[in-house]
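Removed: one protein chain of the complex. Kept in place: all other protein chains.
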Amino acid sequence: MENITAKRYEGRAPKLRRFHQARWDEPMIFELGHPGERGILPPTVEDAIRDVAGDVIGALPETLRRADPPALPEIAQPQVVRHYMRLSQENLGFDLNVDIGQGTCTMKYSPKLNEQLAAMPKLTAVHPLQPEETAQGILEVFYRFERILCEISGMDRFSLQPGAGSAAIYGAASIIRAYHADRGKAEQRREIITTIFSHPSDAACAKAAGFDVITLYPDEDGYPDYDALRAAVSERTAGLMVANPEDTGIYNPRIAEWVRAVHEAGGLCFYDQANANGILGITRARDAGFALCHFNLHKTFSTPHGCGGPGAGALGVAEFLAPYLPTPIIAFDGAQYLLDDDRPRSIGKLRAFYGVAGAVLKAYAWVMSLGAEGLLEVSRTAVLNNNYLLELIRGIPGIGAPYAAGRHRIEQVRYSLQALCAETGVSSEDIGLRSADYGVHYWTSHHPFVVPEPCTLEPTESFCKTDLDEYAAILRQVADEARTDPGLVKTAPHNSTVHRADPEPLDDPAQWAITWRAYLKKRGASPQAT
Amino acid sequence: MNEKRPVHPYIPNSVPETRAEMLARIGISDVDELYHDIPEVLRLRRPLDLPERLASEVELTRHIVDILSKNTTCDEFLSFLGAGCYHHHVPAVCHEINRRSEFLTAYAGEPYDDHGRFQALFEYQSMMGELLDMDVVNVPTYDGLQAAATAVRMAVRITDRRRILVASTIRPDTLSKMRDYCGPTLPIETVPAVTTTGGIDLAALDAALSPDVAAVYFENPSFLGTLEAGVQTIADRAHAAGALCVVGVDPISLGVIAPPASYGADIACGDIQSLGVSMQYGGGHAGFIATRDEEGYVREFPSRLFGLTPTSVPGEYGFGDVAYERTSFARREEGTEFVGTASALWGITAAVYLALMGPQGMRELGEGILQRACYAMARLDEIDGVTAPLFDAPHFGEFTVGFDGTEQSVAEIHDALLRERIFGGVDLSATHPHLGASALYCVTERHTKADLDHLVDAVRRAVR
Partner (left out) sequence: MIDPNAHAGTCARIGLIVNPIAGIGGRVGLKGSDGEEIQRRALELGARPRALDRAGEALERLRPIADRIELVTCPADMGESVATRCGIPSRSIRILDTVGRGSTTAEDTKTAARDMLQAGVDLLLFVGGDGTARDIYDAVGEHQVVLGIPAGVKIHSGVYAIGPSTAGDLATTFLTGTRKDTRESEVLDADEDSIRRGVICTRLYGVLRVPDDVHRLQGAKAVRRGGAAAAMAIAERVVDEMDDDALYIVGPGTTTRAVFERLGLDKTLLGVDVLRAKASVASDAGETRLLALLADNPPARILVAPIGGQGYLFGRGNQQISPAVLRRVGWKNVTILATPEKLNRLTTRPLLVDTGDSATDRSLAGHVRVVCGADDVRIVRVAAVCDMNRESEGAGIR
């Protein structure tokens, strides 16, 4: 029997896989189907109902009657399934790839058990406006999970209403606004301070809530600059909204001083904990003095990312800010769980109803499966994985990790491929796209690219050592290719679903096509027209 | 802490031997050294006080099932609840596709490795575009509340005006959201409704319109279930004053009800939960915003907008972000409002739903709902003391029922219904006192004649 396995190794190291993503060259759904085909049949209406109702459509005023049917596709069910199954094959989820490359996204395993629990009718078929006594189960989950988050963060109260992270950040900005308005300081306290390495939403949500934003640059070592903060703080400061660790993976050792400085000036401090995965059970927001914080349930707490949602955001506050939380809050009177909407100082509704219940359930289940010891293990392993990977990546010529020289990072690292780029002319974006030919990908950075030719990697606790070794080996391979065959890298990907897209039409109002109908209009009426 | 705990299934590198190898490679002896930037005074040196862990699937399942068994579902009881969350049928194929982990566990890959997600969402945008008769639709935002709040702020930016007029019959939660999201600098005023029809009082609208109004927002159907007969007039009056017409709709009605673009709306918005997403206690929402394909409108969307573009291979469909520079991802606080993870998977689900339904399905479904609601209203109205509908207007699937002619409060009537395993409609007595004792009832395609008859009989028994 031939030793097939031996050919998969170079000495003891596994060779890189010969990956090729599914490429179905799938048409648009509008190009499928035929007139008359049906994908599903709605239930028929009984004659007795029809007799009573009469010509319901004719009875509508003409302006309200739909004149022409919508030009939706007409496709039979098997073909609908096939189309979407093919599209799903042309997608790499966490379940399929070593998803270390989505730095700041905290990609981790979403336990299948939790998916199944959340799919039970006892959650999915419950209406949010049912009498509370008929929804005691889900209300209990909300309440228990809020208590868990209070313990993890040190905060006194939580709202699980925000739709996701940025929604929670906006909620925090709204609370800060309301707090100062109540004290007659709305006109005076107009500035929110943030840092360039915090998530763009810390700046954007503050602005959306009506604040002026001051952004701080770090010091030469990439650490948040305390002197810059002191220069920014004034009697106009409404608050501080920062991430810690920042998106570079660097923890601000002076964070407590930052909070004190802002408090002394009369501002409130919000802790963006999107990057909490490395510090669960290690340090707490309230202990550093923050009065507000948030978590992303679809990051730290394992709920799946869903191609961009649904996720869920959790917004935590110290007791004195509890009156401002969005309404209703979930209360317990000793016997029953209740929805309390008698909240006169509340900022109102952040989101419909009470929150993304499915995500709350999954997050709760995840924490319950781990316990305190497990959460600590999650963070310690995430940080170990990250620093181990850092060792491997730093060994690749041309790739470095700027800042914090000689220090360890927390849960992610922003690397720079600047040296490789200068040597080869190949950009970080190109390297990332060539990585897709080996079944992985990475994300560079939010804008602005302060770190030149960036690449942000975040290996959560879900990855095993072999995963990390494989990822580093791929990056090393692509870096080599950048030197020996730059043309190949610059025109990547080659083994992915499609090839390099032309970015020009996307910024040109005369050419952009956000819907198929817009595309047809701009390119000529029939698909065959050139 | 002394017993040797098994390695957790979700944390492969907690195997002691692996850890040791990795520590050695880094050149440290304990993971704790990696936290050296965190000052000791901020270190939590005690275990978190959390419930005992349930490490096996057996224990965890038992725990969750026990808790959730305290819920009663709308499959076990007969439900007529609506008011922004709807118990429509979720096709099996929708369920199948949105649990595919290729979609479920993906996030923010490039339009190459995640081509499937881009195409699926582009097709969602496109099918919604057909339903709404508009050329630009966003990647979904959090929910209909956010969509409406952003839509009116878009109008503020587009017209460079500050005042916002909304119909008094819009969903109360939407108004609450708008007030917070528009903040203290953008005044929102409600325009009263005509008591008999529930439609916007045109005289009041005229009085309120002025050169500083950015938008006139109403919902069709309204929160109270009425369809607005004066849609064209409202849009015309808004435009004459230089304001935009912004309309919130339930997309499931658009197989039979005219889309807002047909009567002059500039921005359409709403929630897609009705399109194949289960209720999940209010956790299944996603918002859409749609406009014409004009640069001035497109540039004011905060959301991502996926666009079609050629690739280096002729005939290949490629995708990317349209006008990315307008977003906060690109320009932080200089971007438009903010954008983040929202509800993309429900967008893909809604696309599957619309593809299954097709134009015929949407029409049959819409007509069926109109018929069932009509039947329900007619039969309820026969009950002494009950008025259904309360408004003299066309309705889609929801309608307000008046109980002033009875001796009971709505709460008492609904308690009685509960004992018959029926969830009556949403009690409006406290939130809409001017309507007296009333409730908002919702009929969907899932209700059979027997269900509706059962409701009528139960109400008849409940009232005196």
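Here are a few things to note about the model shown:
As written, the chain order gives the labels A and B, with residue 1 at the start of each chain.
Basically, a contact is a pair of C-beta atoms (placed from the backbone, for glycine too) under 8 Å apart; a residue touches a chain by one contact, two chains touch by 3 or more.
Model, not experiment: these values are computed from the prediction.
In the whole complex the chain that is left out makes contact with A, B. Among the residues A:Arg23, A:Arg394 or A:Arg483, only A:Arg394 touches the chain that is left out of the figure.
The chain that is not drawn here is touched, among residues A:Thr63, A:Thr215 or A:Gln477, by A:Thr215.
Residue B:Glu333 is the one among B:Asp201, B:Glu333 or B:Glu367 that touches the chain missing from this view. Interface note for the absent chain: among A:Met85, A:Leu113 or A:Val450, the touching residue is A:Val450.
Among A:Gln102, A:Ser159, A:Ser379 or A:Ser416, only A:Ser416 touches the chain left out of the display.
For chain B, the list of residues touching the undisplayed chain reads 324-325, 330-334. In the full complex, chain A makes contact with the omitted chain through residues 196, 207, 212-222, 225, 227-228, 230-232, 394, 400-403, 405, 416, 418-419, 425, 427, 429, 447-452, 504, 507-508, 510-511.
Everything that follows uses one rule, which is that only the chains that are shown with their structure count from here on.
A straight line joining the Cα centres of chain A and chain B is 19 Å long.
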